[in-house]
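Pasting a structure here, questions to come.
A protein chain is absent from this complex, but the other protein chains hold their places.
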Amino acid sequence: MKRTKLRYGMVGGDLHAFIGRVHRQAIAIEETAVLTAGCFSSHVDKNQECARFYGLASDRIYKDYHEMAQMESSKEDKIDFVTIVTPNVTHYDIAKTFLEHGIHVVCEKPLCFTLQQAVELERLAKEKDLFFAVTYAYTGYAMVKQAKKLIDDGYIGKIVNINAEYLQEWLIDDIGNGDESTTKLSVWRKEPKLAGISNCVGDIGTHIENTVAYITGLKLIKVAAVLDTFEKELDLNANILVEFDNGAHGVFACSQVCAGHANGLVIRIFGSEGAIEWKQEDPNYLYVTKKGQPMQIYNRGMSYIGGRAALLNHIPSGHPEGLLIAFANVYHAVIQVILKKENGEIIPMEELDFPSVSAGVDGVKFIYAVVESNKNNSAWTEV
Amino acid sequence: MKRTKLRYGMVGGDLHAFIGRVHRQAIAIEETAVLTAGCFSSHVDKNQECARFYGLASDRIYKDYHEMAQMESSKEDKIDFVTIVTPNVTHYDIAKTFLEHGIHVVCEKPLCFTLQQAVELERLAKEKDLFFAVTYAYTGYAMVKQAKKLIDDGYIGKIVNINAEYLQEWLIDDIGNGDESTTKLSVWRKEPKLAGISNCVGDIGTHIENTVAYITGLKLIKVAAVLDTFEKELDLNANILVEFDNGAHGVFACSQVCAGHANGLVIRIFGSEGAIEWKQEDPNYLYVTKKGQPMQIYNRGMSYIGGRAALLNHIPSGHPEGLLIAFANVYHAVIQVILKKENGEIIPMEELDFPSVSAGVDGVKFIYAVVESNKNNSAWTEV
Amino acid sequence: MKRTKLRYGMVGGDLHAFIGRVHRQAIAIEETAVLTAGCFSSHVDKNQECARFYGLASDRIYKDYHEMAQMESSKEDKIDFVTIVTPNVTHYDIAKTFLEHGIHVVCEKPLCFTLQQAVELERLAKEKDLFFAVTYAYTGYAMVKQAKKLIDDGYIGKIVNINAEYLQEWLIDDIGNGDESTTKLSVWRKEPKLAGISNCVGDIGTHIENTVAYITGLKLIKVAAVLDTFEKELDLNANILVEFDNGAHGVFACSQVCAGHANGLVIRIFGSEGAIEWKQEDPNYLYVTKKGQPMQIYNRGMSYIGGRAALLNHIPSGHPEGLLIAFANVYHAVIQVILKKENGEIIPMEELDFPSVSAGVDGVKFIYAVVESNKNNSAWTEV
Partner (left out) sequence: MKRTKLRYGMVGGDLHAFIGRVHRQAIAIEETAVLTAGCFSSHVDKNQECARFYGLASDRIYKDYHEMAQMESSKEDKIDFVTIVTPNVTHYDIAKTFLEHGIHVVCEKPLCFTLQQAVELERLAKEKDLFFAVTYAYTGYAMVKQAKKLIDDGYIGKIVNINAEYLQEWLIDDIGNGDESTTKLSVWRKEPKLAGISNCVGDIGTHIENTVAYITGLKLIKVAAVLDTFEKELDLNANILVEFDNGAHGVFACSQVCAGHANGLVIRIFGSEGAIEWKQEDPNYLYVTKKGQPMQIYNRGMSYIGGRAALLNHIPSGHPEGLLIAFANVYHAVIQVILKKENGEIIPMEELDFPSVSAGVDGVKFIYAVVESNKNNSAWTEV
């Protein structure tokens, strides 16, 4: 009998964890996967409490991810995929373990901290023929998909300039006053051993890189970056010149010290025939211009929206779809391709519409190149 | 042992029904109620298919709502509440039946078509001491709650003028060309027996009335309305003068023939000390002005947001929360008060923060007054 | 020899008068008329000081408008037109005097206070074959002209609903507190003998009426109005249902007590095929929607702008043209038709593109109907 629902497990995501809850909500919105197993906390009581609240059978709650991967992989009704929502520094080991046990993986971003780790995960997923998604959720927004479609269709011609930014305010009190009491930055984010070689570029700069890559299909080949740390260990502000494989230049700016901005990811793609602008804080609209003509405001859900943006429409036009639905759309693609695989169906290329481990690898490469360029007096550095 | 989760049932909402899915998704986001029983379709096979897909036990799927109400009410682990997502014309009978069997009710809007029915449901819920929510979901948005809080706090002083509108485009092809082939309006909406005495005012005008009442706490006492039917049976466009119990006047405008608008609910409240504006299509922001000062853009999730708007914050500021979360917030309040009741806890007034059957009654009164005024040459008519 | 420049006179407009200066600036922008005569102040010294500063010949400065009209009309090089920028209550007598002496008139709005006066001026201008402009300057904006053109061209089909408003904040302190010390309203505006029968509707409601009439070409036939005086003599807030000669309904809302708005004239015209929106505070853009298609943002000065909006383009697209240029555009039309008349040329109908005395008459009719309706419990009242 054809399967219509999957079982999934979660590592991390106890009752008070924000991002784990978002993942469960996004999957619940899809109605096609059921939380079946988990290791939500290293604290035994908390772990049990989660299991009860999430409605898990008592034999599907595990003391650690090793046990979970091993036990689940041996079950008849094992979980189809695992969602990893633990601290970043643990992503690599956990993902590797589940891959080795033959279980598809969805992992929060950033994927990991070193290029070797990233490449190893990519290799392993390929070797095991498993799906591996990294939840760059912004690419799940319908209008991001519409932007991609318009560019794929040649609507704006050859891309000639890209201006993208991700501005936040929340770490503004970390600016060089040396007063540790005011910072909102988690301690681990300031510690390179736990946070990796970059804070701001790693956390939000990678979203610029990933969203631009998704929309344009262009490959970023060089960066020239200047980072500001304001006397802290890691970067809080970055301005980056970029060059793509088609010769186009542009700017990526990301910051956690820009007052007035919360999650201000804004992508502007300029082509020889027109331009497209998308704003994460206003995600249901797309600002589209053909040269010489009035700017048009595309509205999600209208009849002129096509491709996967139309397919993934949840609520009628004019009723905002927010970040949860973008997340759900990423899971939609992951779940549907696993279901097709399970059911022995052919998977069309366009349905592999989720950020994969390769996107995670590109993110790590981007971070390394930016940090290297900054060290080298902003010299152009290959990605 | 203290309960932390509820069981709920659904009437209507088969696999292809849009609004039923929205309700399930909204409840799933809350993670505090589990779909346990249902009667999703009058078609036996479809009903069974839903039961399987939604993961129901085989003895919790019913052939009709009578059976469902009767059987469930006799169970030890009966459903705590029922969600009614059937065609409008059936709301009254179904809601009445579950109330009579002692089960809390959540009902899609509009509640029903006659004032007698509405008042009867209100009476019955009171008599049985049951919660009865009507899903005017817009009042679930965090920033609508912030607007209410600012006005409750006296931030804009005494309210002196209210300008509110709900504009849509989707029925523009129904304008007086007599060509039935182009209409997008469901047949039942054109049939007063199924749709009630009003189309546009009933469908979207009531959202203006409800949202304004929620935000301001004012009572609407008189209307002077002019409706346009464009040679169709029911209204497609309405312009309404309004008077509130504090003496303030204003305008409510609603339309389904206004090009460029999808779900353009916009509420503007003007007071003696300032003003507040909220837009459903841009729901995470609130435009707040103190007289003589710059307009301020309040952003959901920031530290200056207070009251229930802060409490119901799901995702950090700058990550849009859409209609699904507004729906979830309505369910949050319903579920929490039922849980408190079940657990014998005291329920603070401010936690009864969902649109109740009384709001449904007010909606019906509003529709009747508007239609009456229009018939009477736009004379002022008491609500 | 063909004339390329006119001579004009001014009544009112001393060195400290705001609106007189605006008129001089607007005419100066046109570079086609020179201030040649005047009676700027009833105070002799001030009048002389103005004459010197404005560079007038000593024999072209007059002690009152009677003398001015008489003397100028007898000169070989007499002024071609007079601009009247005195207090409203004096408009009628001054305008009448210049018309009687055969001099074209440009008069600030409102034209006058009674319908009889308005009609008399209209009659006199016609009898004398003189041009008479009333400076409803908003119709001079290029994008208002583009809106008119699109509607004339049938771009939005048959007009079915009109929603227009003019909101201001500046008199908010006049709301019912009885404290005369806080009011910003000039004393004369509170005195019906000086201000006429209406304050808010007379001052800004007429701009709604005039701009809508200009853009749509529709005739307003009935109003149903409710006015709020907040215990003052005259209205400060108005909500008005309107009916046009093609059967369309709509709402006009005007107020001087709406916090957050300065000169918030917003005109939205909805038709069977599309819609148009224009905002006075954002005047270089026009928001145009064809049904079923994305909203388009027309930008002044682009190649797709046509008709008189293109002709009257002063500065390249993207460089804002403000109110002064709207004023200049009104004067452009007045000056050009006078020049053509002087040069014996034929004047095409479309070049009579300025608000005439007839528009002034319509404004007075509108005020009277609104005040009458309000007195009569908001009954529909013919304009």
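Labels for the chains are A, B and C, by order of writing; each one numbers its residues from 1.
Here is the rule we use: a residue touches a chain if its C-beta (ideal position, glycine included) is under 8 Å from a C-beta of that chain, and two chains touch if they have at least 3 such contacts.
Predicted model, so just to flag it, every value in this text is computed and none were measured.
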Listed residues A:37, A:50, A:258 or A:337, member touching the removed chain: A:258
Touch with the omitted chain, as defined above, among B:292, B:306 or B:348: B:292
Sole contact to the chain not displayed, among A:6, A:69, A:112 or A:224: A:224
Sole residue of C:5, C:219 or C:375 that reaches the chain not shown, by the stated touch rule: C:5
Residues in chain C touching the chain absent from view: 4-5, 21-22, 24-25, 28-29, 31, 34, 53-55, 168, 261-264, 280-284, 299, 301-302, 314-325
Absent-chain interface as seen on chain B, which is shown: 288, 292-299, 302-304
Positions on chain A where the hidden chain makes contact: 156, 158, 160-161, 163, 165, 169, 172-173, 175-177, 224, 226, 228, 230, 237, 239, 241, 243, 249-251, 253, 255, 257-261, 268, 270-275, 277, 287, 289-292, 295, 377-380
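Here is the rule we go by: only the chains that are shown with their structure count from here on.
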Between chain A and its twin chain C, rotation from the CA superposition, multiple of 5 degrees: 180
Chain copies touching (chain B, chain C) - same or different residues, decided at half shared: same
Maximum centroid distance from chain A, chain identifier (CA atoms): C
Where chain A and chain B are represented by their mean Cα positions, the distance between them in whole Å: 34
Residue numbers of chain A (touch at least two other chains): 299, 302
